[in-house]
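One protein chain omitted, others in place.
Moving on to chain A:
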Amino acid sequence: MAKKTGQAIDFASIKATMSDPYKKTFQIVDKDAKIVNQELFDTFSDDQLVDFMKKMVWERALHEQTMNFSRQGRLGFYAPTYGEEASEMGSVSAFKDQDFLFPAYRDLPELIQHGASVTQGFLWSKGNAVGDDYGDQRNWFPQIIIGAQYVEAAGAALGIKKNGEKDAVSFVYTGDGGTSQGDFYEGVNFASSFQAPAVFMVQNNGWAISVPRKKQTAAETLAQKAVASGVPSIQVDGMDVLATYIATKEARDFAAAGNGPVLVETLTYRYGAHSSAGDDPSRYRTKEEEKPWFDADPLIRMRKVLGDKGLWSQDQEDKLTEEYKDSFKKSMKEAENTPTQSVVDMLKTTFEEPTPQIKADIARFEAKESK
């Protein structure tokens, strides 16, 4: 009698157990503001704790003010960051000036924390390429093509390694949807193959526009996607700014020490619409689905932790928020006072030396623009 197939290798049990190392999400403060890892919590000074809170308040104020500007028609494309403050501020705080950042379109706050100005962020949104004059900053422009930044970050990591830089990494962001791109795997795998110092961030905010995380892959976590390329990884509570910071910092230290790349997945949530361009979440998700995430809000959590230590008050937060918003209004004025670009400007930045065709185009548009 022929043997029953499927006995030599127990794929079912391999499938059932392969996510085991990823079963526990790394956390320091839980959603009820309970400190679940006292030892790590105690590594933070009071000043550091307050600083993280300030950064998150700054990001939320930036979001609110940006939405206002957007409604007033003073901005172009904008991807809201509401809900992702801990994930973004916790992670970006782990990096140093000499680290090279490859942001996606939702990572303007990290870009600004890493040296760009708020005005630059606004100019980018308005569609004025002057916003991309980053001078000597180790920043790349916010990537629109999902996945492209991942392969480029692998290249920068290899460049950093070849330069012989001792304490530097490249770091890069994508979303849960972004992990489905071929470029995602290629980036992680290339960095691994060259053992280059890269930190790959995946901000899993639950949604890729209308497509839920579970439709991207049957893998239980996105963190474990790194395993296949020989890259260590961790899934972190991305609503816990302290856990996000520690995980990212240790990932950075590991990569910077020459041990090859690391991947960090932050579990977070996109509270609002995908972008300012007419997305309506009520078409694809319910208020009930959203509620637990609002309850897990990173600011609520830190407010409580800091309040208990007598380090924070609502009054202080409101004042700060107003200060931040005033500064954003100044940045907006600056962006609005920046000369709008012309077609001639564009043509001049197509090649280092304008081609004969472009020279003719420049002459044509100079005549037009001087009218």
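Just a few scattered comments:
One rule holds in what follows: a contact is a pair of C-beta atoms (placed from the backbone, for glycine too) under 8 Å apart; a residue touches a chain by one contact, two chains touch by 3 or more; residues count from 1.
Basically, contacts and distances are computed from a predicted model.
Entry comment: the absent subunit's protein name, as recorded by UniProt, is "Alpha-ketoacid dehydrogenase subunit beta", drawn from "Part of AAA domain-containing protein", "Alpha-ketoacid dehydrogenase subunit beta", "ABC transporter permease subunit" or "Ferrous iron transport protein A". Across the entire complex, the residue among A:F194, A:F254 or A:F365 in touch with the chain not shown is A:F365.
Considering the whole complex, the residue from A:M18, A:I144 or A:A228 that touches the absent chain is A:I144. Touching the missing chain, out of A:F44, A:F77 or A:Y271, is residue A:F77. Listed by residue number, the positions of chain A touching the unshown chain are 76-77, 105, 126-129, 144-147, 177-178, 180-183, 208-211, 215-217, 275, 277, 279, 283-284, 340-343, 345-347, 349-350, 355, 357-358, 361, 364-365, 368-369.
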